[in-house]
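Removed from the display is one protein chain of the complex; every other protein chain stays in position.
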Amino acid sequence: MPSQSNATPMLQMKGITKRFPGVLASDHVDFDVRAGEVHTLLGENGAGKSTLMKILYGLYQQDEGEIFLHGKPVKLTSPANAIAHGIGMIHQHFMLVPTLTVAENVSLGLKSSRGVLSDLKNVSKRITELSKAFGLHVYPDEYVWQLSVGERQRVEIIKALYRDASILILDEPTAVLTPSEVDDIFVIFRKLADDGRGLVFISHKLKEVLDLSDRITVLRHGKVTGYTTPAQSDRHDLAHLMVGRAVKLAPDKEYVETGESLLSIKDLYVTGDRGRQAVQGLSLEVKSGEILGIAGISGNGQRELAEAIAGLRTPQSGKITIAHHDTTFSKPGEIREVGLSYVPEERMKDGAVGEFDVKENMILLNHNKAPFCKNGFLNFRHIRQHSEELVKEYAVKTPSIDSTTKNLSGGNIQKLIMARELSANPKVLLASQPTRGVDIGAAEYIHERISQQRQRGTASVVISEDLDEVMALSDRIAVMFDGKIMGIVAQKDATRESIGLMMTGEQQQESVA
Amino acid sequence: MSDSFAVMIIVATIASGIRLATPFLLASLGEALGQRSGVLNLGVDGVMLLGAFGAYYTVLQSNNLYYGLLVGIAIGLLIGVFYAFITLNLQAEQGVSGIGIYLFGLGMSDLLFQKFVGTPRPILPFMPLDIPVLSGLPVVGEMLFQHSIIVYIAFGLVPVMSFVLYRTTYGLNIRAIGENPEAADSLGVSVMATRYSAIIIGNGLAGLAGAALAIELGIFQQNLTNAMGFIAIALVYFGAWSPKGVMIGSLVFGLVQAIVLQCKTFGVIPRSASDLAAMAPAIITILALVVVAKRFKQPSALTKPYVRGG
Partner (left out) sequence: MKKFNLSLSALLLALFLLSPSALLASGKALRVAIIAPSAQNDLAFTQSIVDGINAIKKDRDIELAITDGTFVVEDAAAAIRDYAKKGYDLVIAHGSQYGGSLKEIAPDFPDTAFAWGTSADTFGLPNVSSYEAASDQGGYVMGVMAAAMSKKGGVGVIGPIEVGDAKLYVDGFVMGAKAQNPKIRAKVNYIGSFSDVALAAEAARAHMAAGADVLTGTAQMVVGAIGAARAKRVAWFGTQANQTELAPEIVVASQVYKWEVILKKIIADMDNGVKGGKMYDINLANNGIVIEFNDAYKLDPAVKEAGMKAIAGIKDGSIVTSHK
């Protein structure tokens, strides 16, 4: 432990070890939380943060180690048990029932004061009180499906507060929030800590960790690799602890002369899944050698825009030109022919076939062309050779090219898709959420690869919810809100604040780019 | 045709529709409960058949109609325990397991009937209740208040189930678990126990539906239900998983059947179109399903086994 305080910590986890078949998910981890502090658990996906917290929340039982609450050893055997001990969890994937009201969600699993009858009136009253006390703006009678993501998160917080949680586990709570929502929620978190609660903040976003934490514990491969504080460390130090080596957080960028326009979108209208106008009169221009980043909260038409460009969704009106070809109403295959490579948002749904092996996914686009295919038969010699090369070149970590794709990690599947897409030598690269759920090492590599496309003269579009990613990669940043571009700024002029404002629908004041 | 005769026929038709709707209503209320908790049971018809035989045989032996109803329910509850075990503990695929239950019920009920009864012997069915004042009312009296007790049990269960689903903590648990079992589990609601209870009660209602049918008809024979259980499942979708909706669905189905029957009796529907008209209830149900399916979503967790942390 880096520091010892006089008071007994609210929570102490000592030597926690948890084994899963073939994995040591948690390896003698020590962790504690004191009243009034935010203690961050930092680590990559699979570092063991979730396992540790699931043990704390009674979802798993540890194989070794002990848990103490206020100095007394406890056995946490179920969520109900953990709740009874004052432990609350704000899950990353909200544990809410959309078809129920806020009050119903909150009262779920609680003893009712009226026996078998539910007592939503009392619950509603208490929710309103808690909401006022902490500035949560939660209304008990609203249905959860009507709420925005930010509102749903506040419902989760109310759920924990309602159960008198003194220890709050916050599992990646900012993953789905806008920058301004993040600011708001951090104020609430701080208030909750000041009120005497102990908060466990789980995250892999370095900037946020430094902003919010009192103390930081870093995990890698189930082991603690460091205890630190924001005062002692900066982003690079944290990344180093997480990955185990120095990490470049933003790719080096050389100046590249931009060339002719390779992707042009004029006045595009696209209908979304539920007949909603998802893209509304959007225009864009991307030149050879530049990267345009599209920032915005997901659900503002980015997916529909990407699908329209890739030919997976037919636009209502407008015009899309790729490398001087009008591709507005072309089929996906035709669009690829003129030079588009597409890295889709849902890599396991649209990007790769999980049941296929690595080599099959590598040639998924060209499987019907020479040299991979001759007279309708696959030529496995060429396929193997090509796949071996790409796996090596793109550092895809896989036991072999015959391994089933779904068994690879998210980062390696994404590298596989990048390898396939970039090896097609695109004129236009469209990448949606290229590093979502990908570990830092792989993200670094993917960023490097996208950045290299500038030298090749590719016109690249990177759509991402991760503002840091957009800021690091792009030459210009466009912000999308409600199907429209709120403004486009050059990367050097962009600030988190100005972009954050546009993400919430504020129109850009003056035109820059 | 005189006016009073026309009124009499309309009253008879509605009364007939209500009677026809009753077994569907019982079965689909039970199915709705199970589906609300996230478990599909395609075996309703099989449970109904076994419930029907059990009730019939019990009445045959004891001459007590209420014993018959109780045995029908008990058989349903028992199958419910079994079905819950294979779908929840063993996590068997729900569609296939349900069909297994159906085939089992279809074969077993006939086997037992052949073995223990053989030649069909009638039992005395429930007589229509004589409700003071109400039964004697003109028009509505015959339409609504001269039915057997089973009809009132079935329709009485609608508000009871609505109350349980929407006003009790148990109902809240069921609704939550059918949509997002992880959420319920994370708050300490036992997914297993809640689903077990919903399946068992649901199957009990299916058993009661079969018992009601056999006792109402006063007879049992092979495949007595004639696939009613499958219609009941469709009616759950029709009724958008709410007790009230299921009741409306059952009534529509029963009334259309009764109207078609009445029209045929009076030759309104020509003999040549008779077979076509027999399909009317099914067609109307399918059309309604198409409309409903667009507006309502089934419980999100339906047919998905729940594994903690999975």
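Going by the order they are written in, the chains are A and B; count residues from 1 in each one.
The rule is simple: a contact is a pair of C-beta atoms (placed from the backbone, for glycine too) under 8 Å apart; a residue touches a chain by one contact, two chains touch by 3 or more.
What you are looking at is a predicted structure, and each value in this text was computed from that prediction instead of being measured.
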Touched by the hidden chain, which of the shown chains?
B
Considering the complete complex, of B:V81, B:L103, B:V140 or B:V307, the missing chain is touched by B:L103
Specify the residue from the set B:G95, B:P120 or B:G156 that touches the hidden chain.
B:P120
Specify the residue from the set B:A12, B:L60, B:L137 or B:M192 that touches the hidden chain.
B:A12
Subunit B residues touching the omitted chain (full complex):
8-9, 12-13, 16, 19-20, 23, 86, 90-93, 96, 100-101, 103-104, 106-108, 110-111, 113-115, 118-122, 125, 127, 213, 216-219, 221-224, 226, 228, 257-258, 261-262, 264-267, 271, 274-275, 277-279
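In the analysis below, only the chains that are shown with their structure count from here on.
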So how far apart, in whole Å, are subunit A and subunit B when each is placed at the average of its C-alpha atoms?
46
Subunit A partner, complex, touching residues on subunit B are 167-173, 175-176, 179-180, 182-189, 300, 308-309
Under the stated contact criterion, what part of subunit A meets subunit B in this complex?
54, 57, 59-60, 78-81, 83, 89, 91, 93-100, 104-105, 107-110, 112, 116-118, 159
